[in-house]
Each structure stands twice: as C-alpha cells, then as structure tokens.
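Missing here: one protein chain of the complex. Every other protein chain is in place.
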Amino acid sequence: MEVRVGGNQYGKAEVRMVAVDREGPRHEFCDLNVGITLSGDLDEVHLSGDNANVVPTDTQKNTVFAFAKEAPVGEIEEFALRLGRHFVASSDPIRRARVHIESAGWQRIAVDGTPHAHAFVKSSDEVRTATAVCEAEAEWVLCGLQNLVVLKTTGSEFSGYIKDRYTTLQETTDRILSTSVTARWRHAGVSGDWPASFEAVRAVMLERFASLNSLSLQQTLYAMAKGAIETRPEIVEVRLSMPNRHHFVVDLEPFGLSNDGEIFRVEDRPYGLIEASILAAGAPAAGPAWDPYPLL
Amino acid sequence: MEVRVGGNQYGKAEVRMVAVDREGPRHEFCDLNVGITLSGDLDEVHLSGDNANVVPTDTQKNTVFAFAKEAPVGEIEEFALRLGRHFVASSDPIRRARVHIESAGWQRIAVDGTPHAHAFVKSSDEVRTATAVCEAEAEWVLCGLQNLVVLKTTGSEFSGYIKDRYTTLQETTDRILSTSVTARWRHAGVSGDWPASFEAVRAVMLERFASLNSLSLQQTLYAMAKGAIETRPEIVEVRLSMPNRHHFVVDLEPFGLSNDGEIFRVEDRPYGLIEASILAAGAPAAGPAWDPYPLL
Amino acid sequence: MEVRVGGNQYGKAEVRMVAVDREGPRHEFCDLNVGITLSGDLDEVHLSGDNANVVPTDTQKNTVFAFAKEAPVGEIEEFALRLGRHFVASSDPIRRARVHIESAGWQRIAVDGTPHAHAFVKSSDEVRTATAVCEAEAEWVLCGLQNLVVLKTTGSEFSGYIKDRYTTLQETTDRILSTSVTARWRHAGVSGDWPASFEAVRAVMLERFASLNSLSLQQTLYAMAKGAIETRPEIVEVRLSMPNRHHFVVDLEPFGLSNDGEIFRVEDRPYGLIEASILAAGAPAAGPAWDPYPLL
Partner (left out) sequence: MEVRVGGNQYGKAEVRMVAVDREGPRHEFCDLNVGITLSGDLDEVHLSGDNANVVPTDTQKNTVFAFAKEAPVGEIEEFALRLGRHFVASSDPIRRARVHIESAGWQRIAVDGTPHAHAFVKSSDEVRTATAVCEAEAEWVLCGLQNLVVLKTTGSEFSGYIKDRYTTLQETTDRILSTSVTARWRHAGVSGDWPASFEAVRAVMLERFASLNSLSLQQTLYAMAKGAIETRPEIVEVRLSMPNRHHFVVDLEPFGLSNDGEIFRVEDRPYGLIEASILAAGAPAAGPAWDPYPLL
C-alpha cells in the first residue's frame, strides 16, 4: 500500500504575551494570545524527518516577542499581517502563514473617580480576535470575537417545526434565548480602520440580537450577520457559531405554585448548536481563508 | 479495629437558576449558582444506610426553585439566609445549613443608546458570592467575589528576601503584578445594606491594589483587606486567596534588542499562591463560618 | 447590500447517555456522548424564522434515547449510521446528517480477583470516536480516538532546521517527546469489523510512536498514520492532530548540579501543534466527510 502526505500544517499555539507601552506616565498595554500555523513544502519532514524546510515553532514564538519590540504592536490585525508576511517572505518553503490572535480586554481601575495610570482590571472574558492568512500573492483577514454571552428574557418564540414520533417539545411563543457568540467576519481587503469596524460590528450584532423578535436562533443569527454586512461594506462574509444555552421553565405545580416564565433551570449539556456562513452578494471567493483550519 | 464517623456534610451543589422579574415591561433577572451543604445528626445514614434523617439533595434543589417563586429572590445574602433557615427549622436532624450562592453580572444591551428592556450581555466572568451559615441559635454571613482579575504594569517590587543555595531570582524594583482575586469577608451581623457594602468593599480593594507601591503580594493583600475593614465597620474579617500570575521579561538580547520592562511572556504554571485572613481588632469568634468547608 | 445564506448546519451537541444491557446477571453498558449536525434546505429558517423544515434539536436528543431502546446500541459506528440514516430518510429537507459519538472506556472492578458483574471503574480519559456522515446517496464513516497521551524519554531528536535571526533553539539528539493524540481515520466503506479495526489501528499507532527514532514530530505522525493504513486496507485516510507537549531540561548549574536529560519542567503553553492528513494511494475523494465541520 502506497501512502502519501496530504494537507498539513504546523506551528506554535498559544503564545501568551503582554506588551507594555511605557512612553509617558500613562501606560498602555496589550494582552495577547498568538497562534501561528505554517504550511508549504513540508512533505519531506513527514517522510524522512528532514527538517531543512522547517522553521521551528520555538523560533516562531521568539519572532512574536521580537516583533512586538521592533515596532509597536498596534492593531491586532496589523500585527497578525506583519507576522504572517514575515514567515512567507523569509522562508522559501513556507507558502502560507496563518496568524491568529486573541486579545483580552482591560480597563483602568478608578481611584477617587480617576482612571489610574498603570493599574487595570480585566473587563470580561470576551475576547477580540484577528486572523491573517498570508501567501506571497494574496492575503486575507478575518476579524472576530468569542465569549460574547447574551440573553433575552422574552422576545423569543419557537413553533411550526417538524413533528414526528420522537417529538415531545411544546411550541412556545415566549422563552428565554441565550447564547455565547463566536463570530468571525471576512474583510474584502487587508487594510482599514480596524477598531472602528470592530466596534460597529459588535454593536450592530448586539442590537439585532436585542431588537429582533426571534422565531428561531437561526433567524437571530442571520439578522446579526446581515446587520454587520449592511453596516460595514468592507465585510463580505460573517460566520457565526451559537450554542443554544437552554433555560427550562421549572415545573412548580407539585408545590402548588404557578410559573409563568419566571423560574428557569439552566442546563449545560446537551445544547443546540447553530452555525452558518452569511455572505454579501458578490463576495469574492474565500480562498484558503477558512480552510483547512483545523484539520479535524 | 473500631471505626467511627467524624465530621461530615452533604448537599446539592451547583443548582443553576435564572429568575426573571416580569413585573412591568422592563425585566430584571438574576443568574445564580446555588450550593447547599447540610450537617447534623447523620451518623446513622453512614453506618447503616438509614435515610430517616436525610433531606434528599433533590428536595434541596426543588426548594431553591420554589423559594424563588414564593417570594422575590432579592439580595443573594437574604436568599441564602432564607434557604439556610428553612433547612434548619424544618428538619430536626439538620443542625447546620450552609448555603453558598454565586451571582453572575449582566448589563442591558444598548439599542440606539437606550438600555434595552429585556436583552442583556454578560458583563464579566467575575462573580459575586454570598454564604449563609445557619444554626438554630446562631447565623453567619460571608460575602465575597471571585475571578476579579487585576494587573499593574509598574508599581511593584520584590527584594530583600531570603537567599539560599537554591535562589536564582533577581531582585527587582519594577515588575508586573497580576492576580485573580478570590475574596470572602465575614460580617459581624446578618443584616445590612448588602449591595452598598459589597460595592464599597470591591471599590476599596481595587483602589488599594492600584495605589499601593507593592513590595510584596502579601503587602498588597493586607492593604486590600485592611481597606475593606476600615471602610465598612460591619466587616470583621477578610480572607483573600491571590495567585501570583507571573509575567516574565523576555530576553531579547539574542535578537539585538533591549527589553526595558516592555515585552513579557505569561506563564500559567507554576504560580505563587498567597492566602491570608485579616481581622478587625475585637472580631468575634468565627465559629463554624469558615469550617469545615470543604473537608479536603 | 444584498445578503445570502451560505453553508450552515445545526443540531444537538453532547447528548450524554448511558445504556445498560441487563440481560443476564452480568451487566454490560456503554457510556456515550452523542452530537448530531443536520444540514439541507434550511435557508428559510434563517431568512424568516419559518421552522417548517426544522427537526428540533430536542427531537434529535429524544431520538438518540429512543433508538438506544428500540435496538441494542451495538458498535458506535453502527449506531451513528442508524441515527444518521434516520434523519436523512425521515425528513425531506434534511440532506445530510453528521452523527459524532464519543465512547468512554470502563473496566470491571475486581473483587477477590474476580471481575464484578455490575461495578465498573473508568479506565482512562481516552475516548474512542465514530463519525457517520449520511446523505441519501452516499455515506462515510470516520473512526478515531482522542486524549491518547504518550511520552518517550529518549529516541527523539530535532536538528537540521532553518536558522534565522530569531533562532535560539539548540539542536538536540536526545529529548523527551510527548503528545496527546487526536486521530480520525476514514474508511473506504461503511461496514466491517469495527472493534478489530479500531484495536489494530490504535495498537500500530502506539507501536510506531514507540519504535521510530523520531527526527521530528511530523515524521512520527506520518509513521503512525502510515502504520494504520498499511495494517488495515479498509482505511484510506488518517488525520492526526498532535500538540507537542514541551519538556525542557532544567538548568541545574546554578546549584552545582549536572542535568543529563534527567530533570524536566513541563510547560502548558505555548505548545507546538502538528496536523496532517495522510492518504492511501488511490483513496477515493472524501466528499463532505471532513467538511464543513466546524464552520469556524
């Protein structure tokens, strides 16, 4: 049986870096988690263990730290592009670099009402993400966020679905809807006002989640993605992954109590999981922007 | 070999409940994780499996849901006391009930600048906690918080420590200090303005963390606890557990770069862990408020 | 801006089920975690919230439980196929079902040297997996495992790699190699002796990991996959994801001690991550077997 190497990639995952800007008395800092994935002319390392085409993952890690010193980190999209371009440009066998960055949010601690110069409190476990995919001839940027947890106490229905012999779910015109949003959106280009774009997308997704009377989580997902695309013409595709965090009305009748949508138990597992890609008309082909990440 | 039953306790852990107040168009809700621990005359269930003195943990769970409907949940300290008193009063063999509640924070989603009536976004993974310990003749309340993650980019030193043959750490007058605060504070009584007290304690702990030029994490811990006790006379003891989230200056010399406290790698393990109890002078005895929780 | 729905899928994730076979005094049981993902004619639910084509995820969950009663669960590959075929056959709009099952391993507790009839101890956190992808006209099966954690104390080298200005890693002819294997392998067909095939693949992957003097983790990965394909002709593709769990030699010179590959510190993050698909010559096209799972 002959055997061959198919798609493959390797890199350093979860490089945790804090970079402090100490210019002036008022410090700024960024708190990043950087992952790098390289692919290219790498068959031989699989076949014979010849590492001649391999940039060690240790070097990839060093590069993250050195690059953060050689120039200010700046926007995470730009930093991801700088890193990705470097790996493709500096090593011939590397044909594609994917750099994924997660950025944690912090805010200044208030002391006597004044934001402190160098003391911070983590604002949330929500993270902002950026992914740059770089080849010699083409580049792609995906922006995103994860751990954005939202909940509506009403304004959500679910009915009109297929019934079969295994159906027990009751239709409802009023339920809690809650999810933890993971979003990635693809830009048409690789430049722009990244923070403004991010803030606008996040805001409109929250607004659509809140405003839409939801007939299904899919409808909510679509409305959120559509809002992003309509608001920011630089965005050509939005992919969302939204687990349905089920809140069940507790049966209080055994205790002689009514429960008109007031008391809910929250279940961790199982959960619904809704995923979709929503595209702008005429969106350019995605190329390798999404794929093959990950392989499993 | 004769064998006997020593200290013991049992209960239902992690009852996840959302309770919605639907009075009026502007919904309020609380998002709780409730744990109940009972102890008392329970030797026989261990020795022979006789459950005559056992309130099933399933019933404990039901009681949480029913109580949330029978009267508004209100402050988590009050809800914990209501539950704890019930178990001790309603079942003779139960001599002590410990009710621990974690409360997640949410804020309203802004739509066109207006806070929405029934749509929310989780504000943080920080949680507020309350523990009520109830016996027939005495009660205690512990308030607290966890997952309060803070960081200072400067204003932290570490020097003057013991050196021995295993010491390699360099003394420093400028390092990053970061920790995830878990705090519990004991009240002298079991009533008061819980939210005001909580907010004041949280604010002063943050301020002290920010303001103190730290010579050690222990000093910072003490300053935070002292601030709480000085600010709120109803608080007689503060216990803090603070892991030292190490940020190490990356050696950039191999790349011809300096690193004057700018670029840090963050390590998960190992970590320092600092824990202490700080008491107000004349604090009453803690009784079973802290103990034996947990047994291991 | 016109907006359209692209690729999408939905389903119930992490249905945790234990099914006990109580025929005879010697019980058998399986401990499964089942995830279902459906796709098909689902644009309208996104666009308008019309659920007419939606099989609720709650029904999917019910179906798992009911199917486990209607006939013995049997091999997880067969159970995944039964479920997948059902969803495609019973609901016209559903064009493809992906059913993913994780199976936990248990062994009988020995009492006086005899395996007990109905008491078990969990043997490991390693899980066996099966994925069935079903369409009306075609089907695919992926077998696999995850959390298979292995370590070699020697027999691993790393040298001959690209050096650039960010390289500090020293070449080595002797290091610890450790990884947590996630593997999926694609079968040419959808029937066979599943347990025998699984055991043979697992055994040969372990043997190749042990026996090969590794020049790179990629080479080890390839040898493991090649071993599987050569051993079992029914397997046409193997995909592996192998994090490099770094073990670093501790510098003991400051304490006047040598360290000749004896004392290692283990780091959690960052880690190398090696992923590849290895194929049998003439492997049929994978179709949708791997894709689009997940979308992000």
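Here the chain labels run A, B and C in written order, and each chain numbers its own residues starting at 1.
Here, a residue touches a chain if its C-beta (ideal position, glycine included) is under 8 Å from a C-beta of that chain, and two chains touch if they have at least 3 such contacts.
Worth saying up front: this structure is predicted, and the values here are computed from it rather than measured.
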- Sort by label and list the shown chains the missing chain touches. A, B, C
- In the complete assembly, which of C:Ile36, C:Val54 or C:Ala68 touches the absent chain? C:Ala68
- Message: Just checking the interface: what residues of chain A touch the absent partner chain?
- Response: 165-166, 168, 254-255, 267-269
- Query: Which positions on chain C touch the chain that was left off?
  - Reply: 15-22, 27, 29, 31, 62, 65-66, 68-70, 106, 109-112, 116, 118-125, 148-155, 176, 203, 206-207, 209-211, 247, 250, 252, 254-255, 257-268
- Contacts from chain B to the absent chain lie at residues 1-16, 35, 37, 42, 45-59, 61-63, 66, 90-91, 158-162, 164, 166-169, 182, 184, 214-216, 218-219, 221-222, 225-226, 229-230, 233, 237, 239, 241, 243-244, 269-281, 290-291, 294-296
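Operating definition for what follows: only the chains that are shown with their structure count from here on.
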- Query: Which chains share more C-beta contacts than any other pair?
  - Reply: A-C
- Query: So, what's the distance in Å between the C-alpha centres of chain B and chain A?
  - Reply: 30
- Please report how many Å separate the Cα centroid of chain B from that of chain C, as a whole number. 38
- Query: Could you state the distance in Å from the CA-based centre of chain A to that of chain C?
  - Reply: 23
- Multi-partner residues of chain C (at least 2 other chains): 166, 168, 269
